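The complex appears here minus one protein chain, its other protein chains still in place.
Lettered A and B in written order, each chain numbered from 1.
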Amino acid sequence: MNTRLRAQIVKELLSFLRDPKSRMVLVGPPLVQLLVFSFAATLEVRNVDIAVLDQDAGRASHELLARIEAASFVRQLVPVHSTTGLADLLNRREVLVAVHVPADFSRNVAAGRPAVAQLLVDGRRANSGQIAAAYLGTIVAGLDGRLETAGTDASSAIAVRHWFNPNLVYQWFIVPGLAAILAMLAALLVTGLSIAREREMGTFDQLLVSPASPLEIVVGKIVPALVIGTVLALLMVAAGVFLFRVPFSGSLPLLLLSLVVFILSVVGVGLMVSSICRTQQQAILGVFAVGVPVILVSGFATPVENMPYALQLLAEANPLKHFLVIVQGTFLKALPPGEVFANLWPMAVIAAITLSSAVVIVQGRLQ
Amino acid sequence: MSVPAPATASAGHLRRLLALTRKEVLQIARDPSALLIAFVLPLVLLVLYANAVSLDAKEVRIGVVLESDGAAAHELAAAFAATRYFSVTPARDRREVVPSLLAGELRGFVVIPQDFARRLASPSGPLVQVVTDGSQPNTASFVAGYAQGVVSGWLAARGDTAPPVASFEPRYWFNPELESRRFLVPGAIAIIMAMIGTLLTALVVAREWERGTMEAIMSTPASALEILVAKLVPYFVLGLVATFVCALLSIAVFDVPLRGSWLALGTLSAAFLVPALGQGLLISAASRNQFVAAQLALLSGFLPAFLLSGALFEIDSMPAPIRAITLVVAARYFVASLQSVFLAGDVWSQFLPNMLAMLAIGLVFFALASLRTRKTLD
Partner (left out) sequence: MPAAIELRGVVKAFDGIRALDGLTADIEAGRLTGLVGPDGAGKTTLLRIMAALMAPDAGSVTVAGHAAATAAARIHSIVGYMPQRFGLYEDLAVGENLGLYAALRGVDTEAAEGTFAELLRFTGLAPFTGRLAGHLSGGMKQKLGLACALLGRPEILLLDEPSVGVDPVSRRELWALVRELAAEGLAVVWSTAYLDEAEQCDSVLLLNEGRLAHAGEPRGLTRQIAGRSLRIAGVESGRRRLLAEAVDLPSVGDGVIQGANVRLVMSAEADTREVQALAARHGGRLEPVEPRFEDAFIDLLGGGPGRSTLAAGMRPVELDVASAVECRHLTRRFGDFLATDDVTFEVRKGEVFGLLGPNGAGKSTTFRMLCGLLEPSSGEARVAGHDLRRAPGDAKLRLGYMAQKFSLYGLLSVRQNLEFFSGVYGLSGREQRERIAEMIEVFDLGRYLAVSPDKLPLGYKQRLALACALMHRPPVLFLDEPTSGVDPITRREFWSHINGLVQKGVTVLVTTHFMDEAEYCDRVALMYRARVIALDSPDALKASVASEELPEPTMEDAFVRLVELADRAHAERSAA
């Protein structure tokens, strides 16, 4: 390799890795975040508190409430004695749902007449509320005249199998995606700060008077960020496999290849931000202003197919969207090479565009 | 050279405060990056939150594999195609849909088996098989739940099975249309406020140290308290203005109702700005370096507001240690109250304890910050 280029790459890597404290800042927070947020970011519903107004107190209502209380997603039932009490608990967000059993409930069940209890759900938490309501619906449907489960009811009419993740463990979904996002942010920050820091410290001039060409300078910034981002991502993939026990079913070499292309496409964006910013503060805010929308339109928090058409088109230009498909697929779905390449080439196109624009912009800013 | 003597002391306090505040306002007005964070980023975040971050599963793409040619099977397939929850790709063989499931083009498929008619006649096992893409657990649950709904609805309509005797009649309070943007937008406001309060404050104080302007200001009769208060007031106002802009946008453009009062919204925002600004101040007191300040602000301000506030992920569902962490995240109290102000109304019985919690956290931050900030260069 070219000596000048090697010197720059070594220098750039050392700026992040020489000092034990900055090594920690680079590696520590992403791992802690992976740990905390993979537990925090869950759309499962657990520990639900339910307010109960039982105006019936008959056999069926007792059975119903006992079954609800026994359900795994319920933390506790909060008995109240009036509709205002019910409303109050809901208003204050003390409970997610409230069950109102009318006086004739048990009688109707015993007689085989339709028995309807009211379920009041907090629409401010509509997502969890809907899931809880669905669980509760299954429980109440199990009640019939004899209070035993019947032979043919709707719940046994279908046999559900969840492929790739039979128990729908949420972390299996979140950890690979979070690893990709944290690696992306690290790579963005490393490149985002690179030129801005040299400019603020005054070392950029020193670099410009050296015989290093603009292209060399840009490559000298790209390679270290690529190395850091890739190593960090692999570290987190390893944490996913060994710490979180997420099954890894796909091809590691293909994942590595996709990872490199993904980081390259991100690095180009970081360099553009860095070459435009005059100070590190601006670079930090700039990285932030770019990073947040990229995460939001990636399909990480919510599926891309739920978005309006215009945003779905925009998501196609988002490298993270494609990489999420690859990394989640490689972990759980043993994604076949054809599918990997189907998501790889758009990233390669994005990388080519961002990197060449970065070279052009940096070259323009050098004057 | 004749320079007039200083005016009286009490008038001096107010004048110094006003002058320092004016200075801060001028600086904000001239710094593009502050305005970017205060006005442009909120706009982008709101637009994305209102559109991109939707938890409502509509028209989930599934395959329906029709292995049977019977009339009943066709009827059930039609029932799947008719529901607004699914967008159906018909198939005759499950091998046709498996690759699409792998590619993520389909989120699940329903198999109506060859012996569907026989199963329907002598119900002893499941009628149909539903396969979901478990790599997206959330969507997978939706697919399973809705598929079940379609099948039981179809069965009930045929009169083959009596509908279950007992049932719930669910009613969604505050948000009967189940629009997720209605509860996500308040979360976005909390994030924006955390950014303005914590990140900007931490950066601007660190900047005064780095540029050496703090030293010059400190040598004047202005007290440490005056310097800090004057620094906070503009960001307090900026935060409130940004909230009102966000609220107006949410109401006018994104169709979020404001069922509570503007007064409650303003009071809650003001209460949240106390811990947010206090945190920014504490960070800047702990670090006089902009980069470290930014890192700390992102780690302790933005990300918790994003992930641990309950805006996106239900706090109750988190494991106990993480639930414990959220207790000191001021954003959680703010998000819960904001969702009420927008969707439910003025629930003061909820607001007051939440405001107390926010103020208490804020007071701790301010106490720690004032312990660390004295008017010296030591």
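By our rule, contacts are C-beta pairs under 8 Å (C-beta built on N, C-alpha and C of every residue); 3 or more make two chains touch, one makes a residue touch a chain.
The structure presented is a predicted model; accordingly, all values stated were derived computationally and were not measured.
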**Q.** Option touching the unshown chain, where A:R6, A:R113, A:R161 or A:R245 are the choices
**A.** A:R6
Q.
If I consider the whole complex, including the chain that's not displayed, which of B:L18, B:A157, B:L248 or B:A367 touches that chain?
A. B:L18
**Q.** Chain not shown: contacting residue from A:Q206, A:S249 or A:S356
**A.** A:Q206
Q: Against the chain that's been left off, what residues of subunit B make contact? List them.
A: 1-7, 12, 15-16, 18-20, 22-23, 26-27, 30-31, 211-213, 215-223, 375-378
Q) Residue-wise, where is subunit A in contact with the chain that is not depicted? A) 3-4, 6-8, 10-11, 14-16, 18-19, 22, 201-203, 205-213, 367
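Note that only the chains that are shown with their structure count from here on.
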Q. Can you give the whole-Å distance between the Cα centres of subunit A and subunit B?
A. 14
Q. In their shared complex, at which residues does subunit B touch subunit A?
A. 33, 36-37, 40-41, 44-45, 48-49, 51-61, 101-104, 110, 123-141, 144-145, 147-148, 151-152, 155-156, 161, 163-176, 178-180, 182-183, 203, 207, 290-291, 294-295, 298-299, 302-303, 307-308, 312-314, 316-319, 322, 325, 336, 339-340, 343-344, 347, 349-350
**Q.** Residues of subunit A that touch subunit B when the two form their complex
**A.** 25, 29, 33, 36-37, 39-49, 60, 64, 75, 88, 90-93, 96, 99, 105, 108-109, 112-131, 133-134, 136-137, 140-145, 151-166, 168-170, 172-173, 193, 280-282, 284-286, 288-289, 292-293, 296-297, 301-303, 305-308, 311, 325, 328-329, 331-333, 335-336, 339, 342
